[in-house]
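Omission of a single protein chain aside, the complex is shown with its protein chains in their original locations.
We just call them A and B in the order they show up, numbering each chain from 1.
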Amino acid sequence: MFDDLTHYNFTLPTEWHGVYLPGLVPYVAIAFFLGFSLALVPFLVYMERVVIAFIQDRTGPNRVGPRGLLQTIADSIKLFFKEDIRPKSVDVRIYYLAPALATLTALAANAVLPAQFLYFKDAAGHVLSVPFTVGDVNIGLLYILAMSSLQVYGVVLAGWSSNNKYSLLGGLRASAQLISYELSMGLALLCVVLLAGSLKLSDIVAAQNIKPFGIDSLSDVWKGSIFSWYWLGSLGVPVILYTIAMIAETNRAPFDLPEAESELVAGFHTEYTSMKFAMFFMSEYISMLTVCGLNAAVFWGGPLPPLNIWPLNAVPGFLWFVLKIMLGIFSYIWLRGTVPRLRYDALMNLGWKRMLPIGLIWLFLLAGLNLLKEPNDGVMPPNPDAVPQVQVVQPVEGDKD
Amino acid sequence: MQLAPTIFFWIMAILSIGSALMVVVSKNPVRSALFLVVTFLAVAVFYVTLSAQFLAAVQIMVYAGAIMVLFLFVIMLLNLSAPEALKERGTIQRPIALGLGGLFITALIFSQALLQMPTRPAPAEQVVNLGTVQSIGLSLYNPNLPWLFPFEITSILLLIAVVGAIVLAKRKLD
Partner (left out) sequence: MVPTHYYLVLAGILFTIGVIGVLVKRNPIVIFMCVELMLNAANLTFVALGRHFGQTNGQMYVIFALAVAAAEVSVGLGIIVMMFRRRETIDIDEVHLLKN
């Protein structure tokens, strides 16, 4: 698998004062991902304001703190102390449930991103490689897609419970947009799964750790390099599809008509004030982090360095991962400042009539190329249910297993 | 029996039965739909404990993430969430249904002592890869197994459903 990324020879011992270290990895990962997601949000808000100000040729925040660095703290204090208004005719429980649900599903999807590979060497010299995720499930990619499809509920319930026609329409439009672009996202990711052969995110990262297109005559420098990542391996189109779909999934510019300030009052979160609004805001940034993280892991190599030479691969993997996420978010903000908003029917048109057929055609193309690469000579793989069908009837003498 | 999986099973069982009951008991259809989503998520958790990981993720994506969203759309767009009026219709029907249902549930719970499976379950080492995508794919595309033909037919079925839904929901252009 990943046995040759130990070029910087950094392995941890398996036992340390009697504590089995690989078993601690999920807990440390929980703390890390939770802390990372929540702590990065204020920084992202600040970064967005600075970058948008630069694009729009004006000064950014410069009042609070040096170069405006404390701006987000000032914003959070303002939002926290705003009056918590609850309109009388809302459906109370759903009204308070919606922002919590949005944040919860956004955070839950962060659990399987492969930030780093940790190597543990035990006393016998065997190296165990453990990905630094909360749970490296066999269905990692499908889990993130499932959590993304649960994010629709936050939007729909917010629009509904506000008991306000504009919120309802905004919520329904936003959720229709979300479920439309989930399909294109899934198809783009399916192209990668076809190439990698597994849904496990650490396997997808490991499958990008090869020489570009499997050409063996290239030197070792190019192993796991930028040209062997799947943005090129899937021939360029799925990464474009996924990027467009991910921007539509997070309801950001140019797809942010449902929450645009000049349309529909403020869309589905019109009736939400102070902390509840802050939670929606936060859930948007956290889901931005998640989809950028998935983009980085699946198409841009995750924790792999761009070239396999000495100073670059001595840097720990999760720094590369964070760098790629930051580049993704920078491009998000860049798009927000540059591209005008898409009208709603143009948006749906793009999702259903243009991106979905392109995704399907590309999936077939890649499947065909895969077949050309490894022709199947008519041998059927073994039947997984090949256990004998007849079960011996065991006498049941009060056995409790 | 080990303690932790059993406790976990009981907690999830109470959660799923409780939310299923709330589906039936709620007067507001939106709340019924939300409780049904909770039930689906609980069933997905059960699938994971039964080594059917792929199916759990698909259940969340399809049932909880798409079908219930469709239900919610219809309820919200047609504004059908007015609580049911207390009309005195069908007075004999409700108690009979509740009585028979309660009787059946009681019989089920008390028959648990009698209801032992005659064979032992498959050991954990054998089912370690039971629900992975690879094993489901091997069963699905295997021409010796009966699942390939239904797979192809399902695609036509979904096409029919899409066409049917569009035809039904279209307004007549006159």
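Rule of thumb we're sticking to: a residue touches a chain if its C-beta (ideal position, glycine included) is under 8 Å from a C-beta of that chain, and two chains touch if they have at least 3 such contacts.
Keep in mind it's a predicted model, so treat the numbers as computed, not measured.
Visitor: In the full complex, which bits of chain B touch the chain not displayed? Write them out.
Guide: 1, 5-6, 9, 13, 16-17, 20-21, 23-24, 29, 32-33, 36, 39-40, 43, 46-47, 49-52, 54-55, 58-59, 62-63, 66-67, 70-71, 74-75, 78, 80, 84-85, 87, 89-90, 93-94, 97-98, 101, 104-105, 108-109, 111-112, 115-117, 119, 121-122, 124, 126-127, 130-131, 135-136, 139-140, 147, 150-151, 154, 157-158, 160-162, 164-165, 168-169
To be clear about the criterion, only the chains that are shown with their structure count from here on.
Visitor: What's the distance between the Cα centroids of chain A and chain B, rounded to whole Å?
Guide: Inter-chain centre distance comes to 27 Å.
Visitor: Where on chain B is chain A touching in the complex?
Guide: 1, 28, 30-31, 34, 37, 53-54, 56-58, 60-61, 64-66, 69, 72-73, 76-77, 116, 118-120, 122, 126, 129, 132-135, 138-139, 142-145
Visitor: Given the complex with chain B, which residues does chain A contribute to the contact?
Guide: For this pair, the touching residues of chain A are 91, 94, 137-139, 142-143, 145-146, 149-150, 152-153, 156-157, 160, 168, 172, 175-176, 179, 182, 198-199, 380-385, 387, 391-394, 396, 400-401.
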